[in-house]
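Below is one structure, written out as structure tokens; comments come after it.
Just one protein chain is left out here, and the rest sit where they should.
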Amino acid sequence: MRHDATPAQVADIVQQIEQHGMKSHLSSGEERTVIGVIGTNPFQLKDLFVEAPGVAEVIPITKPYKLSNREFRPHDTHIRVGGVDVGSNQVWVVAGPCSIENAEMFLESARGVKAAGGHALRGGAFKPRTSPYSFQGLRHDGLSILKAVRAETGLPIVSEVLSEADLDAVADVADVIQIGARNMQNFSLLSEVGQLRRPVLLKRGMSSTIEEWLLSAEYILSQGNYDVILCERGIRTFEPYTRNTLDLNAVPLIRELSHLPVIVDPSHGTGRRSLVIAMALAAVASGAHGVIVEVHPHPEAALSDGAQSLTLDGFRTLMQQLRPVAEAVGRTLA
Amino acid sequence: MRHDATPAQVADIVQQIEQHGMKSHLSSGEERTVIGVIGTNPFQLKDLFVEAPGVAEVIPITKPYKLSNREFRPHDTHIRVGGVDVGSNQVWVVAGPCSIENAEMFLESARGVKAAGGHALRGGAFKPRTSPYSFQGLRHDGLSILKAVRAETGLPIVSEVLSEADLDAVADVADVIQIGARNMQNFSLLSEVGQLRRPVLLKRGMSSTIEEWLLSAEYILSQGNYDVILCERGIRTFEPYTRNTLDLNAVPLIRELSHLPVIVDPSHGTGRRSLVIAMALAAVASGAHGVIVEVHPHPEAALSDGAQSLTLDGFRTLMQQLRPVAEAVGRTLA
Amino acid sequence: MRHDATPAQVADIVQQIEQHGMKSHLSSGEERTVIGVIGTNPFQLKDLFVEAPGVAEVIPITKPYKLSNREFRPHDTHIRVGGVDVGSNQVWVVAGPCSIENAEMFLESARGVKAAGGHALRGGAFKPRTSPYSFQGLRHDGLSILKAVRAETGLPIVSEVLSEADLDAVADVADVIQIGARNMQNFSLLSEVGQLRRPVLLKRGMSSTIEEWLLSAEYILSQGNYDVILCERGIRTFEPYTRNTLDLNAVPLIRELSHLPVIVDPSHGTGRRSLVIAMALAAVASGAHGVIVEVHPHPEAALSDGAQSLTLDGFRTLMQQLRPVAEAVGRTLA
Partner (left out) sequence: MRHDATPAQVADIVQQIEQHGMKSHLSSGEERTVIGVIGTNPFQLKDLFVEAPGVAEVIPITKPYKLSNREFRPHDTHIRVGGVDVGSNQVWVVAGPCSIENAEMFLESARGVKAAGGHALRGGAFKPRTSPYSFQGLRHDGLSILKAVRAETGLPIVSEVLSEADLDAVADVADVIQIGARNMQNFSLLSEVGQLRRPVLLKRGMSSTIEEWLLSAEYILSQGNYDVILCERGIRTFEPYTRNTLDLNAVPLIRELSHLPVIVDPSHGTGRRSLVIAMALAAVASGAHGVIVEVHPHPEAALSDGAQSLTLDGFRTLMQQLRPVAEAVGRTLA
């Protein structure tokens, strides 16, 4: 729409779009309002609207991802989580144990994360495990612990959902709902979280292309939930030394193609504690909007992912080293 | 158990296992009965049962997949679908269009498949599409068409389920429930189909290792549904000429490691019609228990996967060429 | 050229091509002669020759591989090695140990291969080893053994060259010169073997695309050596159970894109003896012109690749099982 388009003009265009059986998505920026239209032939759209009052331009988006495309929304999307605008020049740091093992350990982790300056707490109540015989998480008991620790520390919670059946329960305690790598193309679950109005952390599938990842985000956005944070967590390659190969190319590439925030998980991305800090620094230097790391007070006794978890001391070191790197690339770490 | 173990002795051992809080899985073969025990320390188990009446041996299975392991069940599992014992020396051929587009096309496909000697019909009512803007299948209308065509032709149906919410509806019409590659690690859906007593076709994830695939099967088996057919459908590599890289190594490897039947999908595995027949022949020569191929009466007009679908003529050619190859490796094609 | 083009017309066109500073490659088939032209703008070529006497058509080849392209030469290339036309409907079987360890073992292997019906003998004198501290082959002593065993058994020899410096020595004893996977893009070595008039077995690089592989063949062809046999030997993927992932898709794909013969190495392709026979059968069913397998009289004592070598008994079994599969796909195994 034109800079001077009136709300009535915007509403009128939206109404006409719906009358033609198409779907509209409104993006109101500071400078102008953009109306995304899905479900039509771009030439037909041009004919209909190019002369309509208030319309500045009709631009077809040729890439298959539309709403997540930077052409649709030129400015970075900011998503408020606790005190941080994720997607802005503030670096967002999420930390915590892989899974919630018991209330004491989780509270100890949370206090350590908070004391060191972490902004949000990660912790899984429902765990996607390769084997049915591995620890599957405390499930609903884990959610209760999350709720209590959130109340106690004030830290926002990032937690994973595995099943549509558990979605309401997870959404009840999590500030950010995580979709894990194995469910990146569980389209049915994506559509369900698209119905919510709660930020979603969408991890990249372990052999997903960038375009597939953006199209999975599109499943959520197209349902009206625009608050998607992308998370690079390593891809699968032939290298046996590391659990995965953290793909930092994805960071500047996503920032070029999309307006959505992108953060990095160097813990899963490498699978080795000794590499986590170096790769977290590299992630921020490459332009990531944040990092999410596994921290455990006693990694050697962890029920899952001990080998890749930082100790609380290690996390403090990370925070200290992260600040100058953030500042060196024009970012801040509050 | 010993060859001469009595049913009462078997029942007694099972009862003791349950009393110790472990889970038992019974496999009664022609020669002997095996009791799989999950959830214990193998040394403890040896102490408890090695001297018990009727027990022949206590063998720990060291691989993480237990029930799908050939050590647990030395003979090939046979799964009856229509007139074919899948997993036996009969080659099982499943064919049909990628998605059900309308009743006429689907019935035409079904008749062509049946006339050429296909044993079962594939067809998706719910389609997992990379983009939310692509055709998602006829959904419940598609299931009605499946039901009618099954009644009309007598062909058993293989159809995919994407969501726990649709499971009952799919199970109502499908003789074999398909879990697609993108949901291979949707553990919540795997557990649900494990509750059914209906054969499951479990496709390999696109960058899944063999062990992860068997562990996904284990999610189903450990819930008591032992009728899992594995399906190799191509892995993701760096090659741009083909959609995927069909990994036939997986066939003899699965047959070495597991007792479960394994079939091959050369349509998704290559993504090019011109390669499908050659790779189907190779699949059977490598030891596959069957093939599943996409067939469309008019591939050029298909709503999905047209480039990799055989015509009905092409399918007849495949059937003709498959028989001598099957016989050359000691198999039959009814 | 036209069917009735005279030798003088052909010679005249070739001369004109050279005068314009381009390079010509002559392919005289039964039905017609084709002149490949490298190094020009296709439109200029059309202007020059479309009306010239004897010329039937001027066809630009848009793919970057020109001389290996089936568009340049529609019929399969046959390459005579010993008594077999490699590339014809005869299945070519090459077998032998990974490396020549001593004269006795190599002679024992050769006799076993010959007795079981193998057509040619493989054996490395120069071995490309990942570590400088591993056995590097008997080198020139190995070549002497090769020469003696060739004389004794009459079997043609396939042997690898690692360095331009050794090329003459290897060419002195080998009927077919092998370029290994690690040297597939050693362009300097490729150009050198292109100068020879001796068949070359060009293994696929371990993460080479099909197009890169054909372009490496093109390095040899463009120097005037047209006798290149391609060999698929497994690509590198994420799977830890197998050493490589044998990519049989490559077989029908190469046969579609190129006229060059393509054979398969299931020994390196899988790295596990128990998978070799199944994958050799699959290779022939997929359309391969032959197989090359590692055979060792005492694999458990082999200095290299013991785990993937067939015993002599195993090789006899392979030959017995290969014949019916070859016949099932319209091929012969002499």
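Going by the order they are written in, the chains are A, B and C; count residues from 1 in each one.
What we mean here is this: a residue touches a chain if its C-beta (ideal position, glycine included) is under 8 Å from a C-beta of that chain, and two chains touch if they have at least 3 such contacts.
Here the structure is a predicted model, which is why all the values come from computation and not from measurement.
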item: Candidates C:2, C:75 or C:129 - the one touching the absent chain; value: C:129
item: Residue, one of C:147, C:236, C:298 or C:323, that touches the chain absent here; value: C:236
item: Candidates A:79, A:110, A:260 or A:275 - the one touching the absent chain; value: A:275
item: Of A:24, A:88 or A:242, the one touching the omitted chain in the full complex; value: A:242
item: For chain C, residues in touch with the removed chain; value: 38-39, 64-66, 128-133, 162-165, 182-183, 185-189, 191, 206-207, 212, 215, 218-219, 222, 236
item: Residue numbers in chain B that touch the chain omitted from display; value: 236-238, 240
item: Absent chain, residues of chain A that touch it; value: 207, 209-211, 235, 237-242, 245-249, 251-253, 256, 269-270, 272, 274-275, 278-279, 281-287, 321, 324-325, 327-329
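Everything that follows uses one rule, which is that only the chains that are shown with their structure count from here on.
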item: Dominant chain pairing [most C-beta pairs in contact]; value: B-C
item: CA centroid of chain A to CA centroid of chain C, Å; value: 49
item: Where chain C touches two or more other chains at once, by residue number; value: 237-238, 240
